[in-house]
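This is the structure I want to talk about, given as structure tokens.
Only a single protein chain was left out; the remaining protein chains are all shown in position.
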Amino acid sequence: MGETMIQVKDLRVNFRAWAGTVQAVRGVNFELKKGETLAIVGESGSGKSVTTKAILGILPSNARITSGEILYNGKDLTKLKEKEFYDIRGKHISLVFQDPLSALNPIQKVGKQICEALKKNEHMSNGEAKKRAIALMEDVGIPEPETKFSQYPFQFSGGMRQRIVIAIALACNPEILICDEPTTALDVTIQSRILDKIKELKAEHDLSVIFITHDLGVVAGIADRVCVMYAGKIVEYGTVDDIFYEPAHPYTWALLSSMPDLDTKEKLFSIPGAPPNMMYPPKGDAFAPRNRYAMEIDFEQEPPFFKVSDTHYAATWLLHPKAPKVELPEVLKHRIQRMKEEREGA
Amino acid sequence: MSEKENRPILEVSNLCMDFYGTGARKSCVHAVDHVSFAVRKGETFGLVGESGCGKTTTGRCIIRLYQPTSGEMYYDGKPIHGKLTREKRKYITDHIAMVFQDPIASLNPRMTVQDIIGEGLKLRGVKDKEERHRIVKGLLVRVGLTPEHATRYPHEFSGGQRQRIGIARALAVNPGMIIADEPVSALDVSVQAQVINLLNELKEDLGLTILFIAHNLSVVKYFSDRIGVMYYGKLLEVADADQLFQRPAHPYTRALLSAVPQPDPYLERKRKKIIYDPSVHQYGPGNEPSYHTIEEGHILYCSDREFEELMKSQEGKKV
Partner (left out) sequence: MHKEEYTGLAPELMEIPEEKFRLVNLDMDESDEKFKGKPIGFLKDAFLRFSKNKVSMVALAGVLLVIFMAFAGPAMTPYGYNDQNPEEANLPPKMPGLEKLGILDGSRWLTSCRKDSLDEFPEGSILEIGTDVEEIRGVEVVSVKVDYYKYTGVEDDTYHYFGTDYLGRDLWTRLWRGTRISLLIGFLSAITNCIIGIIFGSIAGYYGGKVDMVMMRICEVINAIPQIVLVTLFILYFGSGLVSIVCALLVQNWVATATLIRSQFYRYKGREYVLAARSLGVTDRKLIFVHILPNAVGPVITRVMTAIPSAIFTESFLAFLGLGIKPPETSIGMLLADGQKVILTYPTQVLFPAIIISILMVCFNLMSNGLRDAFDPTLRGA
């Protein structure tokens, strides 16, 4: 792998809420390598969005980074002042939001919104900016960019709007693109086109991408490496093949086997209960109360990361040599088997 | 599927629902455009399509939350279209119940769980409070909650639990059919399975007929016996679930299937995506689309010419 672009070390973020303090992110470590797509997967409230917001310094005012550092180019982003962030946001790291409608200014022409970023960061003249904006729009696959340049967001469909948002994000040639559930609000056919576009642009612009989603199907298509988050922590990380063909953490098993794919016939594996209240995170492994494979130690001590392979680590006591050997859930076992057969058959 | 009766319990033919805009242009949207299908007793009929394709509107027209512009609907042989008289409304609400999408918005925050679930019972003559609470507690246990939950308010529950309360409310009236409008799409991945499994169990135990409306093809495929694909207010293709996924006939269905993300990195890497372009049909005078039956239970909305071509190519494959 290439050089490290961003390194997050033991990041912890707290939110002050009406009823107390919510520990949204509780010690997250990961690094983003040059040219890779890192997917962060988790349910709502798992802290995946908060982590990326911390990277961009756009946490809401009631949030506080209590410890940890985010290293980018030798600088610790958690210590930067708002003014210094201006040079980083958009220029070096940019963000694609979930909802393309609210990410665009409804009363400004889309062309102008793209130019704005160019003029601010690259100090381009109007003419130059327009030329570059049209090139960008063509780049992200918008037909007739000259006409569309002077149209308003409401004249675009959801997929086209998301392309505009991506164009704005790419305007200043960033090195890192953070996509926060960029396709959740879109339909499947448009989603697949946007994902292809992101892959294409990534190769073209030599981007490193952090891709946040809750949809494992999307992850399988786009990611090189995957981090699975639960209750403010990463519970398992590895390459996309590691996670999908050899998952090691019971939460990953549960996630994979709770959703049907097109060939699923068996009863789905459902996770009982609901995610923990992050105001009072449980002792030990946060997933233990919902975990069919929980052991006594899960309720007492937080599991460290166990190495599964060179690229694959999981934080579960099941990987401890003294732990009993457990079977994967039925659905998942069949699915992995099927996937392997398919692969060898092809 | 053989043990199921083949008699349709719900028949919808030429259902249309137009929404009129206000303002200078007075635009008219054909949200549902001449949709016809039949749901057999005891089966799960899945209705898929992208947002704005009219699948939710179809569901709401059937239970008469919307007044359809035209079309005929029959439940168990009796008409449920036309003017909504008191008797007709009672007939519809006694036999068809609905489960809604949003687990937060679909429960009245000012009512306790037992009032929410008991409302349908109260309207159906269970006046005795004790009796009602007894039934409600039974229903709560049935959907995997505990009787103690009866006196609680909705905001104390998690999303999956609330959706189960919504299902209990629908079950309370003892319906023959449930219209489930995106019952899992607002839930977290890890709790979706709870609700899907519950609906599956209920369907088997109570012999319910379910009209399942969703946009997630994997879920629809898993859950449904037959599937209808909608696109811009039109029902393009109806087929048995397996058949639809193995031999999709309509180009839009093919495009839709090719876009479903699969949790299999290898498959994803080699996948070829098909893009649907509605202009390939070249519908117009002399080439009007209508419903054609490809084979038993597989209906396609296309023009005569397209149908001929399709049949030819299929025969070619068989040889």
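Going in written order, the chains are labelled A and B, and every chain counts its residues from 1.
Here, a residue touches a chain if its C-beta (ideal position, glycine included) is under 8 Å from a C-beta of that chain, and two chains touch if they have at least 3 such contacts.
Because the structure is a prediction, the values reported are computed rather than measured.
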Quick one: which shown chains sit in contact with the chain that's not drawn? A, B
Write down which of A:80, A:101 or A:319 is the residue touching the left-out chain. A:319
Taking the full complex into account, find the residue in A:46, A:162, A:183 or A:291 that is in contact with the omitted chain. A:291
Missing-chain contacts mapped onto subunit B: 60, 63, 65, 89-90, 92-94, 96-98, 100-102, 104-112, 119-120, 123, 144-146, 148-149, 151-153, 155-156, 161, 166, 169, 173, 194
Where subunit A meets the chain that is not shown, the residues are 18, 246, 248, 270, 272-274, 288, 291-297, 299-301, 304, 306-309, 317-326
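Note that in this section only the chains that are shown with their structure count from here on.
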Which of the residues in subunit A end up touching subunit B in this complex? 43-44, 187-193, 195-196, 214-221, 240-241, 244-245, 254-262, 264-265, 267-272, 274-275, 290, 335, 339, 342-343, 346
Residues on subunit B engaged by subunit A in the complex (per definition of touch): 50-51, 158-161, 188-194, 196-197, 200, 215, 217-219, 221-223, 245, 255-256, 258-271, 273, 275-276
